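All protein chains but one are shown in place.
To keep things simple, chains are lettered A, B and C as they appear, and every chain counts its residues starting from 1.
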Amino acid sequence: MISVGIIGAGRIGRVHVQSITTRIPEAKVRMLADPYMNEATRDWALSLGVQRVTKDYHEVLDDPEIEAVLICSSTDTHAQISIEAILAGKHVFCEKPVDQDAEKILEVMDVLKRHPVAYQVGFNRRFDHNFRAVRRAVEEGRIGEPQIIRICSRDPEPPKPEYVKVSGGMFLDMTIHDFDMARFLAGCDATEVYASGACLIDPAIGEAGDIDTAVVTLTMENGARCVIDNSRQAVYGYDQRAEVFGSKGMVSSENDRPSTVSVSTASGVTGDVPLHFFLERYMDAYAEEVRSFLTSVEEGKEPAPGIEDGLKAVQMALAAKVSLREHRPVRMTELFQ
Amino acid sequence: MISVGIIGAGRIGRVHVQSITTRIPEAKVRMLADPYMNEATRDWALSLGVQRVTKDYHEVLDDPEIEAVLICSSTDTHAQISIEAILAGKHVFCEKPVDQDAEKILEVMDVLKRHPVAYQVGFNRRFDHNFRAVRRAVEEGRIGEPQIIRICSRDPEPPKPEYVKVSGGMFLDMTIHDFDMARFLAGCDATEVYASGACLIDPAIGEAGDIDTAVVTLTMENGARCVIDNSRQAVYGYDQRAEVFGSKGMVSSENDRPSTVSVSTASGVTGDVPLHFFLERYMDAYAEEVRSFLTSVEEGKEPAPGIEDGLKAVQMALAAKVSLREHRPVRMTELFQ
Amino acid sequence: MISVGIIGAGRIGRVHVQSITTRIPEAKVRMLADPYMNEATRDWALSLGVQRVTKDYHEVLDDPEIEAVLICSSTDTHAQISIEAILAGKHVFCEKPVDQDAEKILEVMDVLKRHPVAYQVGFNRRFDHNFRAVRRAVEEGRIGEPQIIRICSRDPEPPKPEYVKVSGGMFLDMTIHDFDMARFLAGCDATEVYASGACLIDPAIGEAGDIDTAVVTLTMENGARCVIDNSRQAVYGYDQRAEVFGSKGMVSSENDRPSTVSVSTASGVTGDVPLHFFLERYMDAYAEEVRSFLTSVEEGKEPAPGIEDGLKAVQMALAAKVSLREHRPVRMTELFQ
Partner (left out) sequence: MISVGIIGAGRIGRVHVQSITTRIPEAKVRMLADPYMNEATRDWALSLGVQRVTKDYHEVLDDPEIEAVLICSSTDTHAQISIEAILAGKHVFCEKPVDQDAEKILEVMDVLKRHPVAYQVGFNRRFDHNFRAVRRAVEEGRIGEPQIIRICSRDPEPPKPEYVKVSGGMFLDMTIHDFDMARFLAGCDATEVYASGACLIDPAIGEAGDIDTAVVTLTMENGARCVIDNSRQAVYGYDQRAEVFGSKGMVSSENDRPSTVSVSTASGVTGDVPLHFFLERYMDAYAEEVRSFLTSVEEGKEPAPGIEDGLKAVQMALAAKVSLREHRPVRMTELFQ
């Protein structure tokens, strides 16, 4: 039985509270911290078996019983809290992105090198049953050497413009999952990024300085090309598919749907739309990633995806931003060595 | 927060322990009773949050804090324990079949009439996401009046011959779920049963006096025909599909699979086989049925499927046995009024 | 280049005229005979390259250049014309059923024995790409020994009541294809038939003494059970599927559709309904069966399905009629030895 502390009681923090308390009997949530902690959140947390709540995350870091912390606070605090947690000797699970600034992630890595703890980044999609099966097929060599990778990642509804402004932009906020997926599926890094995008859905997103539709082409180290397409608004639901084409075949995944049922009438054969959004689609994956993190902690193993994976995805997003701005392909080595 | 007692710590009893303790935070398992209770089971139960274990189910019935009991003991004890539980004022969730003998179920019904409590029967498949969606399409009139119903229900592996001997035979043990499903999907009763079957898989099953392959045709009250096909051994996994064809269209469900992934190579396009067996396929449905039962208890509503549903399915199974033995269609009114 | 004569210019006769003239360059239609031959039909036929038309089929039989005849006239004339054609030394392709009366088919068989020519019966579905692939999987042993066979065969629209009266009833008119399919897929004969049916769609069909909805259970020689379900009206189109379940696996086919396209919107994911009816679904199969017949003729081989297949399917249909009337399973040996 491992005691964890969770820092941040926003949407994703609550997801982890719920999945640990109801689905991971080997762990208990000893403390939940949030500067905006209120009664409703406290009651909800305690009813699920969380032992204590606080407004000050330092209490989490100071609690000697807590072995591991999940950092689910706002992105701009991830790096700082990561460093404090590492220095406090806690194992760290940090939501993505570690920071919008690659330099800050390097600082965390630096601290981590000197004070090694288990450090995992919240790329939950690696733990999804479908993407995991795609990766497994690649790893087992069933499709040979990857040559073309297609990642489709579309949200059902666009974020609020206020959120867009602080999000770091679509590439850092949304595509970052796909950048990680590209590396995960290909089994190697990207060497070049070309981003094309526009604001086609909500003018307010454009006014906030961002795009809502994008197509990104990556060149991978092994020569494979990867194409990511993103939209902030797929009216039929969360569209999350991947396909890896290689020298010996192709592996592809489809969306998960609420049921396998279809209705045939004179006007067509109709089935369910995909599961609505990430809470529906990835609830199992959220539990799986935490379970995997806790297993790494218990067995003293290096967790994956680690901070380097966190760094790489951010660097790809930053390269995509340069590519979009300068309207040209950008080599990773131009920006980062 | 409702306190339940679980009687029987066999496979299905353990399923309910686990789904209540890990997925139904509104209930707690106050006691788990089993005449063969041992240390391993006790430790497992306590680790999940069960408060007490006992060998004597009377302790469950005597505990005033326990509002509801789940009867998961061997089939031959269901009726007796049901009656005792009803008389003790407990709400009852009873695994299927209530009894292999329709008369005994009538006795329980009789007690129930005089001492009304909530009484639900464990036809878990009614709570499966797929079958529920099939039923919903029928109910909403999307396919018009049902005319042909097809139910495919095949297990991945045959039971042990010793089990076959006490099982009451394939119709009471396995097809009983499908008899209930036929009524559930059609929204009405069967008036006639014709059963055809053979032992094609395991001669030991034949030696135990049973069959392992069956096709049952039902005539439903509204005139629709329903066909159930059963096999004790589908090597590709648990095959659980249904289709309702009607005057305005058809609704059908497919199996659930571990992933949506397919691999295309020179030799074909290959996807996953269905989820292996009932624990994989119906884990959510087991939680759903208990949740539904507890909601009925809390809201003072009649639970469904109720004991009459339990009776009807057993009567259909008994009619099927007569049909198979006498090699002729059997009207329900011949055997039961 | 083989010269054929076609007797009967009704719907199916015209199908064969068209498929031979446009898709089978190795054959030419030397004559088309129909007692109701009119100008429109003649013009249509000549425009497709038919060399002559006539009202009298004897001209076809008397033409020494014609090697093979396709009998597409009304069912009650099949046997008589078959005998005359055989005696005239023509190879015969006869539409199904050879006759509604098994005795008459035996007479044709008798003549055939004494005057052997190639004789094929028009069970076109054996030449459908899907059913052929199902059969191939069975033959290759990929699913082991067949245990359960499911055949779904539903028309998009019911026939006119006038037609129903002369059709011989649903089993001889419609299910006959499925009886043949059962033997084709199982690779053996049926030993017993149990038919259940009702008039649920069009009361006029009932008044004409027929049913429009049926479920037929067959026991096959190898012990397998086969279930056929039929409807005269599937509003979503021609529903033609088959599934063979066996000791090592299952093979199943889906319907053909006009396109593979699906549209995802907020209200569902919608694809095409099946191809509308037999002309759309089986046009290739009609050409394939004639091609196969002509190849048998040219190579001097026994064609398949032959007259014995024609007989067996009719006998099964007759047994189904008895079963329905007497409301009991009927062994084939009760009626036929």
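Here is the rule we go by: a residue touches a chain if its C-beta (ideal position, glycine included) is under 8 Å from a C-beta of that chain, and two chains touch if they have at least 3 such contacts.
As the structure is a computational prediction, the values presented were derived from the model and not from experiment.
Only one of A:F93, A:F171 or A:Y194 touches the chain withheld from this view, namely A:Y194.
For the options B:S3, B:T22 or B:T265, the residue in contact with the chain missing from this view is B:T265.
The chain that is not drawn here is touched, among residues C:T41, C:T54 or C:N130, by C:N130. Remark: the omitted chain is touched by one listed residue; of A:S247, A:S267 or A:T333 this is A:S247.
For the chain missing from the display, the contacting residue among A:S3, A:T22, A:T77 or A:T219 is A:T219, taking the whole complex into account.
Contact residues of chain B toward the unshown chain are 235-236, 264-273. The chain not shown here touches chain C at positions 21-23, 25, 47-48, 129-130, 132-134, 137, 142-143, 248-256, 258-266, 272. Not every partner is drawn; the one left out touches chain A at residues 145, 147-148, 150, 152, 154, 194, 196-198, 200-201, 213-215, 217, 219, 223-225, 227, 229, 231, 233-236, 239, 245, 247-250, 327-329.
Here is the rule we go by: only the chains that are shown with their structure count from here on.
The distance from the centre of chain B to the centre of chain C, with each centre set as the mean of the Cα atoms, comes to 42 Å.
In this assembly, the C-alpha centroid of chain A lies 58 Å from the C-alpha centroid of chain C.
For chain C, the set of residues touching two or more other chains reads 235-236.
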